[in-house]
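Sharing a structure here in structure tokens format.
Only a single protein chain was left out; the remaining protein chains are all shown in position.
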């Protein structure tokens, strides 16, 4: 797993540009919770990692929910008397109320206004709005744009289709040494919005691609799913798998300039929570931590009381709190390769610790073993303090009673995970420890 | 229970004036731990609420204590050579050392001084002093008053009686839906002292009167008892009831201008403790919280280790820490209707939460239920945050695993009890929750 750890600047910079390029490629596609946009997105991901496609038919029951009709769009516009497209889906796929029913007709401005969604407080941005479960038609436009529309009759055309079809999601599974799993999930249902969540899609794709073929302790399952309904459908189809999930992360909004934010799991002190916190603290740069709340991304479903999975969520600026959120301003200027790379380096460090955080048993638990005769302790005594490596050896020996993992020792000793894990490896080599969990 | 919650200004103002008027009525009566003063006080209370009178005969054993002889007083004075009453019980019933034995005789000033109690550091106040369990006679006077007495012979008359009789206390019981009880206790043994504890008597009387006929979850037992010995006698006679007491409050000193003070139960984190703290915090005005100590009012007895009842104590300025405490200055000027009303509003809010703090089970625990199809979640998606009501619904659903009460969810979510309880009611109506404890 050494290679997972990416402190190397050029390695990270290259990864950042790769992810940014992938975002550029996916940006124009009009996605929703079902339909061709999702399929096309998954096909692009599948060019990099092995993806299993799942199609869940319309009408399938998933707990309290039903898979909706599949939605697709060909075109949508509003035309004025002069035959000009005054609102045009071809210019931005945010212009259409996502999941809008088909509509054709000529309506006065007064009627049209009831179907126009704007953001008066941010007059230049087109809002992103959806109506998945209530039939409605509409357009989203900037406030300034809406204000240019004069009293008149307008020709409205929404060339969408709602039909019995299916909901599509993709899954990439990497088998590790054990069947215990790490679940990494990102939502793929948003249209042309970069941070939310092409950033998450790009990061997870990079991660899966990078980890392929590596020798792993855990098995890793990467989910590319429509938000909410996708997570619900997945959980419904995979209830038997949930018992194997030891750790998990929802990844979304990881490309903006804000500082990294970790939202804890419902359990609040799961190993994933402690691991991410350790990584963020050790980096030395700013970050924020939020307690679990039952709102946000798909951790809402994974952490519902019937599952209560140990899954947190990694973002940069939290959803809903940056001005570009869910608007046309969440574009290719908001996300930058360096922030994607920074989020990636956190993810890699977290995975590395999950992989390496073992419990050990000291095979020489009564008094200290004589490290000097094994050549791993200095020969001349009397110095005022022990070196870092010697301290790490002593800490691992002292705490390895089968109850304290390396991460526990990190928290008690104030030493780094790397120092302690290297000490554990040296002690293993010298026959002074054994793994508790193998 | 809606009507219990008294945020209405005129309702509270009216209640404040009612309580103050009742204090004015009870003020002149000379009470002690036994005798006619207590009986007369209980008769006045009984004009407002159904009171059961209990008479416990002198000599009855109650744990380590014995019910003392009954004490009554007709008159008491000190007369000078000119036949003038220089100290006169008829002017203030604090002048007599409470429980003073009868005495008649002529004594020189020097002897008299040994039986005079003053407060040199507060020279204008008459102290309140008692000698229940050690036979003694005496008078309490202000320091300035004592200084006016010249060397001379004084005629002393203490026309009191100590006889085999009984200790009297009153009990008002309101049956609720369950036999689990809330115990509310106030001491009634102090003579003309307003804050300590005519304020408590008036508040508890108002409360019992207000709650009569209401549909209640818990049964409520209101005790009007002499301090210490009364609580001990009641506990001795009602040991079998103590197991049913789920929550309790001692109410005393609730009419002065100080900020509200809550003293925690010995358990320190009982539901009553958490409830009062939540109410005090939610009000937004100043308050103070004290850890349990084995000194104070009758919580000393209720929280003795053999009972350890979950009972806290509600006051304003803590006993012993205001200058008027246990002196003639604890009079009708110290307590005010608005402070009584403020203490009452706390009590009502506490009771309302006790009544409504239930545990629920989410009937749809795997993933979120689809609130939208039930019309309790907005139809258009994409907004940056959920509304308060939606957050409350999500919190209640997420935490209702049979282990978290509404109050637990309050503490975790930072939302108010009212918001969460209303959400729970809405979810109950929609068949998404069931009560855990019914």
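By letter and in written order, the chains are A and B; residue numbering begins at 1 in each of them.
Going forward, a contact is a pair of C-beta atoms (placed from the backbone, for glycine too) under 8 Å apart; a residue touches a chain by one contact, two chains touch by 3 or more.
Since the model is a prediction, treat every value here as computed from it, not as a measurement.
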Full-complex touch with the removed chain, picking from B:175, B:269 or B:321, is B:321
May I ask which residue of B:231, B:254 or B:433 touches the chain that does not appear here? B:231
Where does chain A touch the missing chain, residue by residue? 362, 364-370, 372-373, 379-386, 390-391, 394-395, 397-401, 412-413
Considering the whole complex, not just the chains shown, which residues of chain B touch the missing one? 62-65, 97-98, 117, 127-134, 136, 228, 231-232, 235-236, 239, 266, 291, 293-295, 300-301, 303-308, 319-321, 325-326
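Here is the rule we go by: only the chains that are shown with their structure count from here on.
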The angle in degrees, nearest 5, through which chain A must rotate for its Cα atoms to match chain B is 120
Inter-chain centre distance, chain A versus chain B - centres from mean C-alpha coordinates, in Å: 55
